[in-house]
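Note that this complex is displayed minus one protein chain, with the remaining chains in position.
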Amino acid sequence: MTSQTQQVRADGRATNELRSISITRGWAGHAEGSALIEFGNTRVLCTASFTEGVPRWLKGEGRGWVTAEYAMLPRATNTRNDRESVKGKIGGRTHEISRLIGRSLRSIIDTTALGENTIVLDCDVLQADGGTRTAAITGAYVALAESINWAKAQGIIKESVNPLKDSVAAISVGIIDGVPMLDLPYVEDVRAETDMNVVVTGSGDFVEVQGTAEGVPFNRDELDAMLDLALAGCAELSLIQHETLNQQA
Amino acid sequence: MTSQTQQVRADGRATNELRSISITRGWAGHAEGSALIEFGNTRVLCTASFTEGVPRWLKGEGRGWVTAEYAMLPRATNTRNDRESVKGKIGGRTHEISRLIGRSLRSIIDTTALGENTIVLDCDVLQADGGTRTAAITGAYVALAESINWAKAQGIIKESVNPLKDSVAAISVGIIDGVPMLDLPYVEDVRAETDMNVVVTGSGDFVEVQGTAEGVPFNRDELDAMLDLALAGCAELSLIQHETLNQQA
Amino acid sequence: MTSQTQQVRADGRATNELRSISITRGWAGHAEGSALIEFGNTRVLCTASFTEGVPRWLKGEGRGWVTAEYAMLPRATNTRNDRESVKGKIGGRTHEISRLIGRSLRSIIDTTALGENTIVLDCDVLQADGGTRTAAITGAYVALAESINWAKAQGIIKESVNPLKDSVAAISVGIIDGVPMLDLPYVEDVRAETDMNVVVTGSGDFVEVQGTAEGVPFNRDELDAMLDLALAGCAELSLIQHETLNQQA
Amino acid sequence: MTSQTQQVRADGRATNELRSISITRGWAGHAEGSALIEFGNTRVLCTASFTEGVPRWLKGEGRGWVTAEYAMLPRATNTRNDRESVKGKIGGRTHEISRLIGRSLRSIIDTTALGENTIVLDCDVLQADGGTRTAAITGAYVALAESINWAKAQGIIKESVNPLKDSVAAISVGIIDGVPMLDLPYVEDVRAETDMNVVVTGSGDFVEVQGTAEGVPFNRDELDAMLDLALAGCAELSLIQHETLNQQA
Amino acid sequence: MTSQTQQVRADGRATNELRSISITRGWAGHAEGSALIEFGNTRVLCTASFTEGVPRWLKGEGRGWVTAEYAMLPRATNTRNDRESVKGKIGGRTHEISRLIGRSLRSIIDTTALGENTIVLDCDVLQADGGTRTAAITGAYVALAESINWAKAQGIIKESVNPLKDSVAAISVGIIDGVPMLDLPYVEDVRAETDMNVVVTGSGDFVEVQGTAEGVPFNRDELDAMLDLALAGCAELSLIQHETLNQQA
Partner (left out) sequence: MTSQTQQVRADGRATNELRSISITRGWAGHAEGSALIEFGNTRVLCTASFTEGVPRWLKGEGRGWVTAEYAMLPRATNTRNDRESVKGKIGGRTHEISRLIGRSLRSIIDTTALGENTIVLDCDVLQADGGTRTAAITGAYVALAESINWAKAQGIIKESVNPLKDSVAAISVGIIDGVPMLDLPYVEDVRAETDMNVVVTGSGDFVEVQGTAEGVPFNRDELDAMLDLALAGCAELSLIQHETLNQQA
């Protein structure tokens, strides 16, 4: 990265630089696992609710279930959004992100090792400044891991089995004025020609690649440059997750 | 109060003692006013969204509008509650509390001085341990006042007028094993024979008195004892609100 | 009361005088208990539906369940209101009143004596002129008592047990131009500075006290004056309820 | 009709005999027109809400609008039905009957003479014992006529024009054990092989013929016999409607 | 019919002439029975979903269940209609037609012979040009019969029993400028003074007669003329249904 490239970002970051990342474990006292995660000004509260038993359609198969729900507080954003509870229905964007988070977390879960238990991950955006879904996935992993530790401490899951096959983190990348950049805040996100969210395991494999040309379609070289940035960014996040989980609770 | 009476509470408080109260102004960066309020382990995020203009049914009358919405995160409580957005409808309890908060705040607003502007107060319970509606009212007042200061700074409201006629705070009281007590946490709330929420202005007048016999009906003496506790508790909260608002933001 | 005070009311009543009260038992032929109750021009049809069994969450605990639903016909009021069934959701006011009626009736029920039976009280306002929720509670008690008599006659409840611990009635009070008044019709209700609904047992204890400053906050003396009026008014209603129930059906 | 045939009915009526019919005008004090109509034990409250103006899609065409909504109180029937407002949606049966009532009343309205005014007919079944939709249509006509008289008295509609082209009434007929019968109460309705609702103008023409084979399909002769009964029954109802409207209100 | 009468129709048909009818069996590969039916430009896809078991309220009674759902694609019509799934509720017209189709098909089913099995008929209008409900009933019968053949081939229903008591078909008739006509396309339907849908068994008996005066009420002679046309039209449809079912699948 040349200094020239770095000057394109309003917040002074290099194009391959994450925002300031913070993860606070145990922020929500009632949940079996929780994390308040911050990607710059984006702030998401992730809780993991661990309950014994599984939904009816899964009973008796010896496997567990992990699912997720994403939502935003009405004033998480610059202007207030009506509550989905008041509107009486969930919007497409909310549905889409909830499904993405659920799939991402399930990809690193060994449901047989989990046994007939259910973990619901709630990711509520308290403040939004771009990248809320990637912060949610990254924080949800910490809450999920904490809830599994809780279940082991309770004896619900045996110490000898490990329902976590890997860790998982996510980051956004995009192309702005032709330059690929990592971890877009809101001001960059609205200007991006292409916006991509990438979910990567701790081992460096892809779980989800979701690239969208908001303006101009993108070519293979641009796609490759974005993937390079995302893999490096997720590797950094992966380290932070592990440090957080290794801290004394 | 005798020391004997004081020993009835699990957390060691005197029967006329508030829990530890904390109010953090400006916790939600996008809102025109905000406060993270804590009554012990109860934690509510209150935001005030100030917008120019009023709902259609109020247009052209030269008056403003203040309303409120209350909600709980799904894992604010001991066990997870389904989201109202997912259920597709708002429950009676949520409706009831939202209406109570709105009425309470409107009671101290001079809508003519506010002009044709709207303030929406969102009170989202991040962690619940009893008294969420009273914490919400108390915190919403701080967010409301901050948003009016913002509107004055912006020149939307003239410095010379004051839409705030008074301040407002709220506290719960109850009778447990025949003893009237102030500011009930969840463990006391479920045991209370009578539960009362009282909303009081900074001047010490009543805005709302809502007493409910959960178990045994209550007599006039018990009612009077609860009102005494509530008035004293709200006076303390009122002081904390004013100190918070007098701090440099 | 001086004659001067009495002249403040449009309908010529004294400030401590109820409107004309009428209760017709058995108006709805299919229900196990029913009452058409009138407070002046306010007319509410109350039915009690008695069914054996309880909701799933209460099964096997040896206790019964009493709940209530309140609604208004679309043209019960001066101008037509859209049906909540057509709007697809129940408004906050409806929820709030239904919950109030349910709590009020449960306060005088011995659920163990009721056994695993359910009573649903439906209170439908056929014509509204203020005080619909207090008329609903007062009429619902009559329907409830009648349905328990029915259950005894059927042998579903033994003659020797009594699920009714007491009776219950309710009345509104308010302050208009500084004067406390009993049982407000609509024209008074809209002008009241403070509006209070009080639910009282036959023995004279409080079940609910819900006072709201619609305009100016109220002080302790005003609160006391309103409570005095309400206790006296409920005592009168209590007498009428007992007379009605003692009449041959 | 032989006397033998007449003995088939549990209530002793002849096969071509209406139940006892009662129409009380003005039962709902707030509405511009209203009628409490009874066909035996079936009791329906019909109100007409007259408002100036028409829905947006009809504006500026110089014509009025008449529509209807039908509903049942939860305990109008033998066993309690859940409220459609609580279920959050209107059932097919309710929709179907509301549409039938609306079409029936519109058939006798001269919308140009009505001018740009709207009449909403609410038909709420307070007690159901078969034939609720036919009672609703018959009573709604009386409420409708009364509301038009009100509009003339108010000067909203000129005395010289007449929005009512005719009157309209409705009755049910059916075939039970092979015998065609008029005006079925619930006990007959559930046993009927064929059930038909017929809506007829005061002049004796058909507005609606809705015959349904609940059990065995019906032939042309049976259809003709049912139509004969219905025309005679509606002629009787038409007389009662006119007498009711000619009475001093 | 004189040649003069025949010239009143835009498409050149005689007043007693059906549009071109086409039924394609097996158009929907996954369903147990299916038919794409065309009445002129009206095109409806009917599928029969056969499943073992019955709804809970019918369990253990040894009888089967047949029900139907009707819907229109948003652009089946001249101008686009919003989807009912997007609106979040089903309109009255959809409900009414679904119920009509269900009743019509149940009228010719011997539910005991069907055994504890359920058949759901889905009728989706791909293109609408009048008469969609009658095409739906006529096509649904073919899909239903095919699904019963499938169940016999699977051994779910014994060869020796026959759940089909008869066949069923439906057609619309109407009066335009005083002339009774058969099988109305959209351009005729909107002009009709009276519109009638008639459902007839293969044996020539009535299952449903639904006549509605859209403009001028109709008299007995007009009703008779419409019934004559409908019976003849349904007899023709009945033949086409049987030919279709006799073809090698």
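Points worth noting:
We just call them A, B, C, D and E in the order they show up, numbering each chain from 1.
Assume a residue touches a chain if its C-beta (ideal position, glycine included) is under 8 Å from a C-beta of that chain, and two chains touch if they have at least 3 such contacts.
Quick caveat, the model's predicted, so the values are computed rather than measured.
Across the complete structure, the visible chains that the omitted chain touches are A, E.
Contact between chain A and the absent chain runs through residues 89-93, 95-96, 98-99, 103, 107, 166, 196, 201, 203, 205-213, 217-220, 223, 227.
Touching residues on chain E toward the chain that is not drawn are 28-31, 34, 41, 45, 47, 49, 51, 69, 71, 73-80, 83-90, 94, 120, 122, 124, 126-128.
Everything that follows uses one rule, which is that only the chains that are shown with their structure count from here on.
For the pair chain D and chain E, there is no chain touching both partners.
Interface of chain A with chain B: the two copies contact each other largely through the same residue positions, with over half of all numbers used appearing on both sides. One copy, chain B, sits rotated relative to the other, chain D; on C-alpha atoms the angle is 120 degrees to the nearest 5. Per-chain Cα centroids separate chain B from chain C by 28 Å.
Put simply, the C-alpha centre of chain C and that of chain E have 52 angstrom between them.
Multi-chain contact residues of chain C, defined as those touching 2 or more other chains: 88-90.
Taken as a graph of touching chains, this assembly is arranged as a line, each chain contacting the next along an open chain of partners. Pairwise chain contacts in this structure: A-B, B-C, C-D, D-E.
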